[in-house]
Each structure stands twice: as C-alpha cells, then as structure tokens.
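As structure tokens, the structure follows; a few thoughts come after it.
The complex appears here minus one protein chain, its other protein chains still in place.
Let's look at chain A:
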Amino acid sequence: MSGVTIAHASSWGAALVRTSPYTFSAIGIAISIGVSVLGAAWGIYITGSSLIGAAIEAPRITSKNLISVIFCEAVAIYGVIVAIILQTKLESVPSSKMYDAESLRAGYAIFASGIIVGFANLVCGLCVGIIGSSCALSDAQNSTLFVKILVIEIFGSALGLFGVIVGIIMSAQATWPTK
C-alpha cells in the first residue's frame, strides 16, 4: 500500500491502519451525538428531580429554574449540530485511495472531533445538572441566591461550547483525497 510502513501484516498496528477510515468517521459521528445526549439527559434528570420536589413547598421557583434545564438541553443541541456538520464532511473516495495517509487523516479527524464534542458535552451536561439542582434548592429557601448561582451555571455551560469549537476546527481539516 502506498506511503504507509507497517511492521507486520498481522500486528495491531496493521489492524489500526487497515480499518476503514469510514468506520472511524461513523463512530465519531455516533459518539458526538450519542454521548452529548447522554450528558444532557443525565443533567436534566439531576436538576429535574430536585426542582420538582422543591417546587412543592415553593411554587414560585418553577419558571425561573427551567433555565437550568434549558442549559442542559443546549448541550444536546450542540451534539446534534456537530453531528450534522460532521456527516457533511464524509465524502466518497475510490477504493484505491481509501488507505492513503490523507484518507486516514480525514477519518481520524472526524473521529476525534466526535469524541471531543461528545465527552465535553457529557461533563458539561453533568456539571450544569448538578449546579441546577443546588440552584433550585437554594432558590426555594432564599430567592436572592438564584442569579448568583446562575452565573456559576453559565461558566459551566461554557465547557460544552469549548468542546464544540475545537471539534469544528478539527473537522474543518477533514479533507479527503481528490479523485
């Protein structure tokens, strides 16, 4: 195969390099949306259960504290957006060029982009969820605390945004070899 030196035809190195770049790309796209949604859902249930219980004694907190749920949801939307962007980067390549260095690079770039976005959104969703739960409970006791804790939550949700930015930059260099 052109340009790629492998030690042994049946070593792990060979297995890695001979796996189709499309496999890596597809897995990357799946992880980007799957793990983001996992993070968003985890965060929503952490916030939601505390919010429901606290709202029984203090019904005024419900509408304001839905912001926490919306921040978690935004994390899932980032995952969807990046998955859509990534899948537009997938191009068909003739089979003679499928294992070129440039093809492999494109495949790995999409894979990495998917992992970056997925896991950054996972921890972001968790972070926002836990803070949202504490925010609901504190707001129920003392309504002046809400805005202050919201600032913490905004910093938390910036984590997902970092992931999205780096993921998009990674995927911008996913150029497949021309025919």
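Criterion: contacts are C-beta pairs under 8 Å (C-beta built on N, C-alpha and C of every residue); 3 or more make two chains touch, one makes a residue touch a chain; residues count from 1.
As a working rule, contacts and distances are computed from a predicted model.
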Worksheet item: When you check the chain that is not on display against UniProt, which of "proteasome endopeptidase complex", "MICOS complex subunit MIC60", "V-type proton ATPase subunit" or "glutathione transferase" does it turn out to be?
Response: "V-type proton ATPase subunit"
Item to complete: Quick one: say which of A:Ala41, A:Ala58 or A:Ala112 touches the chain that got left out.
Response: A:Ala58
Worksheet entry | Touch criterion as defined above, residue of A:Val69, A:Met98, A:Ile116 or A:Ile130 at the omitted chain | A:Ile130
Fill in: Interface with the undisplayed chain - residues on chain A
42, 45-46, 49-54, 56-58, 126, 130, 133-134, 136-137, 140-141
